[in-house]
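A single protein chain has been removed from this complex, and every other one stays in its place.
Note that the chains are named A, B and C in the order they appear, and that numbering of residues resets to 1 at the start of each chain.
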Amino acid sequence: MTTRPELRTDGNFLPGLIALALFGVLAAVFLTASFPDPQGFTGDGSITASIGYAMFDLAGGVHPSEGFLVSFIVIAVVLDAALDAAVMLAKTEEDGRIGGALRIGSTDTDDDSAARTDGGRDRPTGEDR
Amino acid sequence: MVPAQYYLLLSAAMFCIGLFGILTRKNALLFLMSVELMLTAGNINFVAFSFQYGNLTGQVFSLFTIALAAAEVAVGIGIILVLYRNFRGVDVTQATTMRW
Amino acid sequence: MAVLPYEAIAFALFALVTVTSSLGVVLVEDVWHSALLLGVSLLSVAVHYVMLQAEFLAAMQILVYVGGVLILITFAVMLTRVDDPKETPS
Partner (left out) sequence: MAAFDYAPAIALLPFASFVIALFAGRFLPKRGALAGILATAGSLVLSIWMALSVAAGNTYNEALYTFVTAQGINLHLGVLIDPLAALMLIIVSLVALLVHVFSLGYMNDEGEPGLPRYYAGLGLFSASMLGFVIADNLFMAFMFFEMVGLCSWLLIGHWYRDDAPPSAAKKAFLVTRFGDYFFLVGVVAVLATFGSATFAGEESFPGLAETALGEGGADAVSTFGFAPETWFAIVGLLILGGVIGKSAQFPLHTWLPDAMEGPTPVSALIHAATMVAAGVYLVARMYGFYALLPTVLAIIAFVGGFTALFAATMGVVKREIKQVLAYSTISQYGYMMLALGAGGYVAAPFHLMTHAFFKALLFLGAGAVIIAMHHNENMWDMGGLKDRMPVTYWTFLAGSLALAGIFPFAGFWSKDEVLYEALIHGLGSSPLLLGAYAMGLLAVPITAFYTFRMVLLTFHGEPRTDTAENPHGVGWSVKTPLVVLGVLAVTAGFINMLPVQKLLGIEGIDFLHEWLDHGFEGVTAHHYGDLTGYASGYIGGESVTVLLGVVVSLGLALAGAGLAYALYSGSDPDAHTDRLGDAKTVLMNNYYQDEYQVWLADATARVARAADTFDQGIIDGPVNGVSSVSLVSGSRIKRVQTGIVTNYAALLSLGLVALLVVLGLLGGWF
């Protein structure tokens, strides 16, 4: 089903003024600032290769950069933890299955309509809230 | 060569649009998307200055930011699912348990 | 910049696309449309990256953002969609 995008008309746009104000301040600051001409990457080395070298603190990068090995490892670990946490959040409390939102989303109250993975055996009679 | 101010202006615009979305919408998914917009605005800044100074640091940083954004979306969707389960909707104004 | 500033024209064009689609993300009624417009916005940012000599980053932007994040968001939109479209939040 495709529909044309419609602009939202209702709602409270008053807080949006804050965003506009922020933009005003930022624009005022940026437009008064002046920069020299950008330098760009002028050498004939590969930028992508240089990124790779920089990321692992290897010598050989043509373009100037800093080393990022430690940041890389740290960010890898942190992101992994974040993903684990996301999975944990998404689990339902009762049976540990992912996708509890699907079950409840199907109907509001009746649990019977939830997808049953046990083939209908062991039908709960009320203790399954 | 486009001067850096214009890139800054572009990124400021994007950032403020994202902020606008967060301030005016109630849908948690819209929140997520707005946050993506704001992160991207930051990335534009990084890359613009990387270009400005001919230094790759900004680009590497942007790379990290992209990875971070991906993970953030994963966590955000986890939160949205919990929100949906507990409040039967993704309206953030319904979830006021932490009120005074 | 005595020559015709193709670069400036391209920047203006794609900046317009970026800003417009971003505004669309936060202004349209339907979440699904928002998600699609977000994709447009992120793709146009990738173009900016290319103009800033960050080709690898542009590729990553497309791969990770448009290919990963957007799919995830789409997934969430579908997961939380209530049957009755009238009840779609916001």
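Here is the rule we go by: a residue touches a chain if its C-beta (ideal position, glycine included) is under 8 Å from a C-beta of that chain, and two chains touch if they have at least 3 such contacts.
Keep in mind it's a predicted model, so treat the numbers as computed, not measured.
Shown chains touched by the undisplayed chain in the intact complex: A, B.
Between the chain not shown and the residues B:I17, B:L32, B:V60 or B:V92, the one that touches is B:V92.
Take chain B: the residues that touch the chain left off the picture are 19, 22-24, 26, 31, 92-93, 95-100.
In the full complex, chain A touches the omitted chain through residues 15, 18-19, 21-22, 25-26, 28-29, 32-33.
As a working rule, only the chains that are shown with their structure count from here on.
Chain contact topology: the protein chains form a complete graph, every chain touching every other one.
Each chain gets one centre point, the mean of its Cα atoms, and the points for chain A and chain C are 14 Å apart.
The distance from the centre of chain A to the centre of chain B, with each centre set as the mean of the Cα atoms, comes to 8 Å. Chain B and chain C, compared by their mean Cα positions, are separated by 12 Å. Within chain C, residues 53-54, 56, 79-80, 82, 90 each touch two or more of the remaining chains. Residue positions of chain B touching 2 or more other chains, listed in rising order: 1, 13, 17, 20, 24-26, 51, 59, 63, 67, 74, 77, 81, 84. Against chain B, in their complex, chain A makes its touches with residues 11-13, 15-16, 18-20, 22-23, 26-27, 30-31, 33-35, 37-42, 47, 50-51, 54-55, 61, 63-66, 68, 71-72, 75, 79, 82-83, 85-90, 92, 100-101, 104-105, 108. Here chain A touches chain C in the complex through residues 3, 5-8, 11, 40-41, 47-48, 51, 101-102, 105, going by the rule given at the top. Contacts from chain B toward chain C in the complex involve residues 1-2, 6-7, 10, 13-14, 17-18, 20-21, 24-27, 29-30, 32-34, 36-37, 40, 43-44, 47-48, 50-51, 59, 62-63, 66-67, 69-70, 73-74, 77, 80-81, 84, 89-91.
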